[in-house]
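A single protein chain has been omitted from the complex, and every remaining protein chain is retained in its original position.
Then we have subunit A:
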Amino acid sequence: MSSYLNSAVTEHRLKLFEKEKERQRRLITDVHKITVQYRDHPEHCTLIMNKKLSTPYDCARHVSQLVGDRAVLAEADPFYANRAFWRSCSLMLGSVLENSFKSKFYVQLCSFPAPNVRTGSFVYDVDLGIDWTPTKEELRMLSAQMVRLSMQKLPFERLSVKWYAQRLLFHILINPSKIDGSAGDEVTVYRVGRFLDMSCGPLMANTAQLGRVTITAVHPLPSASSRRLHRVQGVALPHSILMNHFSYSILEKRARKLNEGRIPDLVAMGLS
């Protein structure tokens, strides 16, 4: 058992995130206008937006509320939209895992492999500190937490931070496995609700875009170090796609098998 509390860590990160966001906002002293061309449904239009402040999501909301609510990405290729959806699901799963356990368990999130829809499941690798074989009810509870998160309709907030700021956000003592050797680079941090995570992005706009979701399995991963990671897997569909329960059960069944995505090497990361 660890002496750290997940709630305290969340609080600490959130405070630093707000501080960094405020600092970056203060850097922009004067607002320049830019024109954005939009060519799609419902009508072609030209928007006048703020330089370095407006996001594609803001543009979408100006075009139409429907576009803002439904568009996953400012990209027409479904391949990238699928990837963004899968990545967002992994991030939401991380948020659920960090908040669903009792305070005596210190859950440390590690990472998730590059999103690949063809594997049939989205993944989060996590150090739970215990050997855990979840029951059906426990898995269902995790799925319910995912649904609850999507019902809250939380936006994904993006912030680019430098290495030193990121080091503060994911304090090396508090969550060492989130740190890799990318010193000096800018990394992207996403916030959803009270949860913060690093991801290269892009992610979808809002958690409400998640529709049907099931957390299907928790597999212990082989590890050379003393710490043991668990691979938590699930399958989900966007809100706008409805599927027959039989077809969905095929997807659930497949998502129970161990996802073959890259397993994080804790020894190479210097954590054992």
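Everything that follows uses one rule, which is that contacts are C-beta pairs under 8 Å (C-beta built on N, C-alpha and C of every residue); 3 or more make two chains touch, one makes a residue touch a chain; residues count from 1.
By definition in this document, contacts and distances are computed from a predicted model.
Not every chain of the complex appears here, and the one that does not is recorded in UniProt as "Large ribosomal subunit protein bL17m", selected from "AP complex subunit sigma", "Cytochrome B pre-mRNA-processing protein 6", "Large ribosomal subunit protein bL17m" or "AP-1 complex subunit gamma".
From the options A:M49, A:A208 or A:L237, the residue with contact to the chain not on display is A:L237. Residue in contact with the omitted chain (choice from A:R118, A:K136 or A:H245): A:R118.
For subunit A, the residues touching the chain absent from view are 77-79, 81-82, 85-86, 117-120, 235, 237-238, 241, 243, 247, 250-251, 254.
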